[in-house]
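What follows is a structure written as structure tokens; I'll ask about it next.
Just one protein chain is left out here, and the rest sit where they should.
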Amino acid sequence: MGGTFFFLYFPIVSLIAFSFNDSKRNITWQGFTLRYYEKAFENSQLHDAFLNSLTVAGVSTTVSTIFGTMLGLSLYRFRFPAQGPFEGMVHLPIVIPEICMAVAMVAFFFTVEMPLGLTTITVSHIAFSIPFVAVVIRARMAGFEQSLEEASYDLGANQWQTFWNVTFPYMKPGMVAGALLAFTLSLDDFVITFFTSGPGSTTFPIKIYSMVRFSVTPEVNAASTVLIVLTLALTAVALVIQSRSQRKIDHG
Amino acid sequence: MVDNTIISIRDVVKRFGSSVLAVNNVSLDIKQGEFFALLGPSGCGKTTLLRILAGFETPSEGQVLIDGDDMERVEPNKRPVNMVFQSYAVFPHMTVRQNVAYGLRVVGTPKPEIDQRVQESLSLVQLEELADRKPDELSGGQRQRVALARALVKHPKVLLLDEPLSALDAKLREQMQIELVHLQQTVGITFVIVTHDQNEALSMADRVAVMNGGNVLQVASPTELYEYPNCRFVADFIGKMNLFDGQVVGVKEGQVVVRADAITAHIGDISVPFGDEARGKVGIAIRPEKVKLDGEEPKDMPIRVRAKVVEVVYYGNESHVFLQSTSGAKITANIKNTSRNTHAGIVKGDQLWVSWCPQDTLVLTS
Partner (left out) sequence: MESWRKNKLAFSVLVLPPTAWLVIFFTVPLLIMWVYSFAERGPQGQIYLAVNFANYARAIEWIHLGIIWKSVWVAAISTAITFAVGFPLAMGIAFAPTRWKNLLLLLVILPFWTNLLIRTYAWIAVLRTRGFLNFGLEWLHDEFSAFFALIGLPDVMGEFQALELLYNQKAVVIGLVYVYLPFLVLPIYATLEKLNKSYLEASLDLGAGHWRTLFSVTMPLAMPGVVSGCLLAFILSMGTFLTPALLGGTDSEMIGNLIARQFSSSRDWPFGSALSFLLLYLTFIILWVRASMASRKRGPI
């Protein structure tokens, strides 16, 4: 087991470690430096790419969290005709190979004559994030005790009051988890972004990709480390929120 | 309709889908201030009936009147009844006080009135001390009190309780039975409770409706139900019962003459007091605690059977003696262990006489 964990962590840890290495050839340890972080931060292309990524992720997260929540909630709540095929369609973006979705999006944007750019990236990100959020929300709602809603009606509340006072508070941690998932998915996505991006809409992973195709530099290591730390921090937040709400609500 | 009827259920039928008949043509009147129990095994339709009263299910046919008003198309949130759920359904993200205040807040009751009524309600169930706790810091019994306070604060005309004690352990359940009865007497509100536990129904309710397969079989006071069940199902469901197949061979002056091969082979046909008409096949029934056991033949008892002891099970305060008559019928006798030596006399394999009085004998026509 130790060997497996070594296998899992050795590449990432050495990548992070060598981002602090004061050597351009980046092989032998020459001492600690933050030089490459400065360089990465001063690199305006990297800077812009990072901002692009955050913009795309921000918009995609907002829209897909709202839509995914609506979808997850209705899948949990309603019985309706053709439910099986419908659920199949909803889960499709999760299971199909990314490359298939990527080229399909290209074909689509070409056909409807939509110029490739940040908009097309965002639109695609929303499309593949909605199902993930829906799955998270549905899983969260599976633990919901339906008699809570009945109790609320019974005590005189109408549907709207019941939703906001009883259902929504229970669903909220699921929405936070779903939003964080959508954000990470968007920030991490390479394949679909790569195909749906146009000139001037370089995102962070695409920039890194174009850099690593040529060579391994400490600057790329530094930029990668920033992204790793960011996603890990988000994941940690998600875990804390989830475990706290678990304690709060599941013991109810 | 009698003046003091609060709930009137008329010819209510509830079907789920095309095949499941959950409630089959039930008519019931529940009186103002009554503690009424719906008793039956799981799947008998009692919970469905309660949910029809609360408005969560719509009857397929028939009518429900609450305090004289037809409840058709009246949503659950507009009905003058409130419910205590089996799982309590206490809102986990609200404090006890917020839970109790909820039903007043959502209908826009003024703040001072909410505070006052919540306080009253909390003191009624002795929860003032815990008012600011969250439900996950409460025990099962305390959560149940929250559910009660939350419903009672609405001053409903009827309080509906769905298996309210089933989630509590045995000791606490007994204590809550007494508390619920006291609470009902204090507030004077009609309670309708659903339970599968006959002890619960008998010990708490003023009247009990026994249900099975969607039908109400008997509505009666607990004593009447126990001593005069009107059918085999009720006789068997409430308490223990020795049941024998019999045949009516004659009727005379409030008595029926019955032949039941299992018990009358030795003494011939027996006469049992019975008011109604009876003909053909009937059930002859006797409660195990009303049966006597003797070593010598009790010639003065009109009903007596010779039987062998098959098993004796000791319960401390009483012993259950399982016997088999010479004709093969199984009979159970419950013996009170009123002195330390009562039990010692009877052992497996003993040949004894089982006897009982005709007045204690039941004739079950259905």
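As written, the chain order gives the labels A and B, with residue 1 at the start of each chain.
What we mean here is this: a residue touches a chain if its C-beta (ideal position, glycine included) is under 8 Å from a C-beta of that chain, and two chains touch if they have at least 3 such contacts.
Only a predicted model underlies this, so the values are computations on that prediction, with no experimental measurement involved.
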item: Among the chains presented, those that the missing one touches; value: A
item: Identified contact with the non-displayed chain, of A:Leu54, A:Val106, A:Val176 or A:Ile241; value: A:Val106
item: Which of A:Leu54, A:Leu227 or A:Ile241 contacts the chain that the document leaves out; value: A:Leu227
item: Residues of chain A in contact with the chain not shown; value: 1, 4-5, 7-12, 14-15, 18, 25-28, 67-68, 70-71, 73-74, 76-80, 86, 89-90, 92-93, 95-108, 111, 123-124, 126-128, 130-131, 134, 159, 184, 187-188, 190-191, 195, 205, 208-209, 212-213, 216, 220-221, 224, 227-228, 231-232, 235
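The rule is simple: only the chains that are shown with their structure count from here on.
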item: Centre-of-Cα separation between chain B and chain A, whole angstrom; value: 56
item: List of chain A residues in touch with chain B within their complex; value: 145, 147-148, 150-158, 161, 165-166, 169-170, 247-249, 251-252
item: Footprint of chain A on chain B - complex, ascending; value: 54-56, 75-78, 82-83, 85-87, 89-93, 102-103, 106-107, 134-136, 147, 150-151, 154
